[in-house]
Each structure stands twice: as structure tokens, then as C-alpha cells.
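I'd like to ask some things about the structure below.
Here the complex is missing a single protein chain, while all its other protein chains stay put.
Right after this comes chain A.
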Amino acid sequence: MTLKILAIDDSRTIREMLRLCLVRAGFDVYTAEDGVDGLESLDEVDPDVVITDINMPRLDGFGVISAIRAAESRASLPILVLTTESAAELKERARRSGATGWIVKPFDDVKLVAAIRRIAAM
């Protein structure tokens, strides 16, 4: 079974980078442009893993995570946060908001795939 990944980032560049890396690694990739867009496509895509940026218009990454966790059916959906900061503080905040793991931008594809492997059945 191919893993379905929903990548939410307001930067088209990052979305395409993610798509390139993840498609090469053999995943099915879906993208969304901001938090609201991401939540809207959640039911349709029904992803196995969500990757989300933090700083986005309309609804930020923390908002996305809380909304996902609030729904019982996705209470334990693996969510990776994309951050530009590697500060411990940010990781801690991501974890408290319910994120499963994090990827620091700029990411390299090996680490990204390793991170996904660590949180999802492949």
C-alpha cells in the first residue's frame, strides 16, 4: 500500500520541493496552500501522514494540528511540522500542540523520508 501524504505549506516552492522528494520516495503526495485549505482536503485525501508548515495565512500549523487532534478519528494521525527554526522551544511547542515530529527547513530528502518512516507504517 502506498502511503498518502498531505503536505500543507503556503510556499509553492516548498510544496514542490516536498512533492519532488516524496514522490521520488514512492509516496502519494497531496498538497494544500494553507491551514484552511489543508483541513478542507483532509477528508478527501484521508492521508496517512500530514506535513504542515507553521507560519501560514488564514490558519497556522498549530491551528491545523489542534483541529486534526480534535477529531477523534484522527487523534493519532502522524503529523510532521516543518519549521525554519531548530530551536528547542519550537519543538517543545510543536510537541505540546500534538505534533508527532518535525522537519527543519531546509530539509534534505533522506532525513525527510527517515522522519516519515519513524512515524508511519510504510
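Criterion: contacts are C-beta pairs under 8 Å (C-beta built on N, C-alpha and C of every residue); 3 or more make two chains touch, one makes a residue touch a chain; residues count from 1.
Note that in this section contacts and distances are computed from a predicted model.
Peer 1: When one chain of this assembly is omitted, its UniProt record names it as which of these: "FMN-binding glutamate synthase family protein", "Chemotaxis protein CheA", "Transcriptional regulator, PadR family" or "Cobalt/nickel transport system permease protein"?
Peer 2: "Chemotaxis protein CheA"
Peer 1: Residue-wise, where is chain A in contact with the chain that is not depicted?
Peer 2: 10-14, 16-17, 19-20, 23, 33-36, 55-60, 62-63, 66, 69-70, 75-79, 84, 86, 88, 91-92, 95-108, 110-111, 114-115, 117-121
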